[in-house]
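Structure provided below as structure tokens; questions to follow.
The other protein chains are all here in position, but one chain of the complex has been omitted.
Labels A and B are assigned to the chains in the order they are written; within every chain, residues are numbered from 1.
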Amino acid sequence: MGFLQIASAHKAYHTPEGAQVRALDDVTIDVRNNEFLTLLGPSGCGKTTLLKCIAGFEDLDGGDLLLEGRSLKGVPAHRRPFNTVFQNYALFPHMTIAQNIGYGLDVAGVRKPERDRRVGEALEMVGLSGFDSRRPAQLSGGQQQRVALARSLVLKPRVLLLDEPLSALDRKMRETMQIELKNLQHSVGITFIFVTHDQEEALAMSDRIAVLSNGRLQQIGRSTEVYDTPANEFVANFVGTSNLFTGRVTERNDRLLTIETANGRRLAARSDGFAVGDGVTLVLRPEHLRIAEPGEGGAGCTIEGTVKDAVFVGSIVHVHVDVGFGRTAILHHRHERAGASAAVAPGASVRIAYSPESVHLIAAAGG
Amino acid sequence: MIAGDTVRSRRRRALLLLLAPVTLLLGVFFLVPLGIMVVYSVLEPGLYGGVEWTWYPFNYGRILGWPLNDYEEFDPIYLSIFLGSLKIACLTVLFSLLICYPAAFWVSRMGERRKNFVLFLITLPFFANLLVRIYAWLLLLRPTGFINTLLQGLGLIAQPLDMLFTSFAVVLGMVYIFTPFMFLPIYANVEKLDYSLVRASQDLGATPLQTFLRVILPLTAPGIVGGSIIVFIPALGNFIVPAFLGGSKVQMTGNLIERSFLQSRDWPFGAALALLIMASVVLVLMIQLTRAARTQTKGAV
Partner (left out) sequence: MFRGFKTFRLWPTLFNAYGFLFLAFLYLPLGLILLYSFNANPINMAVWTGFTLDWYATIFGGAGVKGSFDAAFTEAPERIFAVVKNSFLVAVSAATISTVIGTVTAIALARYRFVGKRFYQALLILPMLVPDIVLGIALLVFFVGAGFQLSLLTIIIGHVTFLSSYVFVVVSTRLAGMDTTLEQASADLGAGPLTTFRRVTLPQIMPGVVGGFLLAFIISLDDVVITYFIAGVGSQTLPLFILAMMRRGLRPQITALAVLIILFSFVVATVGLLLRNRKP
């Protein structure tokens, strides 16, 4: 039996124009105890709706939520052992920091000495001791974030729900908080369900990632699984950058497949589980592509092209290569000082090389 | 944990509870009384007040020209008083507009602190009792009042001017009372006016007058219309101002209504007059609503 089961959750909205939008369409997730689970997807994918349904702010239309086997149907938000960190933090502006953090304990009837002790501990945990009597408006974004965290964690919830809590912070602060959140989750040992549209954030923090799109669960798995073996083209494109080539398996030699695209391009990949005639999509990550040395490269593991753009981003150069038929491939080229980048100057003819082991294959939709 | 008790059903119950008081209040003490008045306006007046429950459209007939000749005659005075009230209400709107429009620009160009203070000063008289404000104008306008005493003292006039009990006095009194009503909507609009549009118009070669007529006026029109409506409505039905500043010489529909209810006790006739006022108000609101709807659809296209 799972810890928190989201069992074929359904939820639809009616737009003001009368159209029906499926916010959640048969989503099933088994949330494990003590894990850091991220709901990842673009805006409107249903991730925030799912979070609100878990918190109890909204009802599911169909399906169920089970906490350790017991249904949460009809349990109002204030009786669920879950707490939420809101996107805008939702700190009560008319209360001090200590009153904010003590609110849930006070409402639950915890006596003042005990309450004060636990508020003090919570403040210490987020590194804000001594801020008790300030007002939320006197705190920076990052500090408000910590107060929101402390306010939720002081209640020792079974699950902490985080609704894009880092999106309002600047980049530096966000990176610091990512690490802090992850460490915090380890030390308190509470299940975190974290919603974000930022795939880097998801990869950096999560034990597991559930990718959602158009209200449907696309894939759920460990960060590396989702990144290395995306279940479909959506995941391949949304999590990290991918170069996708779709074709049909024309030859099979031991585990080495030859795939021919509609444009007649022949590409090699090493994989089990596909037979001649299967439609497949190759997923090539930019970091697995490199510029081939002159004369190097086996048949099928190279793509000819012309450099369109080279975008210097620091340690690496993002090279955009025109590979014909209106397609552009992106590869990450290690930056070297002193003119080595002449090879990737716009206009240069290049051959892109990859190893067949680095290719991930997806069964093409309908193929 | 009551099974099947969803967030939605709980919220529905709370909503019903929250809406109950206002529904009762406005249902029983607002809609029902207005409905009764509509019914009364087509009933026969009782001999000693009250009503007879018979269909009797002649209350309107007395005003608009189809009286029941056996009992009463069509008296054009009612219609002329009604039209006179419309005229006074329109003049009130016009003059309050003329004095408030420039004032709105004057306030809008101030710094934040001064602006808030002046806005406060303009709003404040609204809270002074209506009677007290009329009283002030009685003291100013009457034959032995401030203005006449001053002018006589200066030797400018020999006899006191007859300012009280004129249409002028009534319009002046109402303009005075309704100034905040006209000012605030206009100000809200003028405040939002984007001056870069004014500069653009000048830059494109328009004279100040052209700029005013073709840029500033159309952009502030919603405030003008809004202010005009909320001045027109209470001005049309007013009876306190004409009672004191108009005396027996300048009567408005409000005075007729008051008399038919509290003196001649002809309730159906008073109700009919009141409904004529309501009809005028509804007409004005309908025109405004269709106009607003049209501009909105135009904006959407």
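As a convention for this text, a residue touches a chain if its C-beta (ideal position, glycine included) is under 8 Å from a C-beta of that chain, and two chains touch if they have at least 3 such contacts.
This structure is a prediction, so every number in the text was calculated from the model and none was measured.
The chain not shown here is touched by just one of B:Val32, B:Ile77, B:Ile157 or B:Leu213, and that residue is B:Val32.
Across the entire complex, the residue among B:Ile77, B:Leu139, B:Ala221 or B:Met286 in touch with the chain not shown is B:Leu139. Across A:Ser8, A:Asn88, A:Asn263 or A:Thr328, the single residue that touches the chain missing here is A:Asn88. From the options B:Ile77, B:Leu94, B:Leu121 or B:Leu204, the residue with contact to the chain not on display is B:Leu121.
If you put the missing chain back, the residues of chain B touching it would be 11, 14-15, 18-19, 21-22, 25-26, 29-34, 36-37, 40, 99, 102-103, 105-107, 109, 116, 118, 120-133, 135-140, 142, 144-146, 148-150, 176, 179, 195, 198-199, 202, 208, 211, 216, 233-234, 236-240, 244, 254, 257-258, 261-262, 267, 270-271, 274, 277-278, 281, 285. Listed for chain A, the residues touching the missing chain in the whole complex are 55-57, 76-79, 82-84, 86-88, 90-94, 103-104, 107-108, 151-152, 155.
One rule holds in what follows: only the chains that are shown with their structure count from here on.
Partner chain A is touched in their complex by these residues of chain B: 1-8, 10.
Only residues 56-59, 73-77, 79 of chain A touch chain B when the two sit together in their complex.
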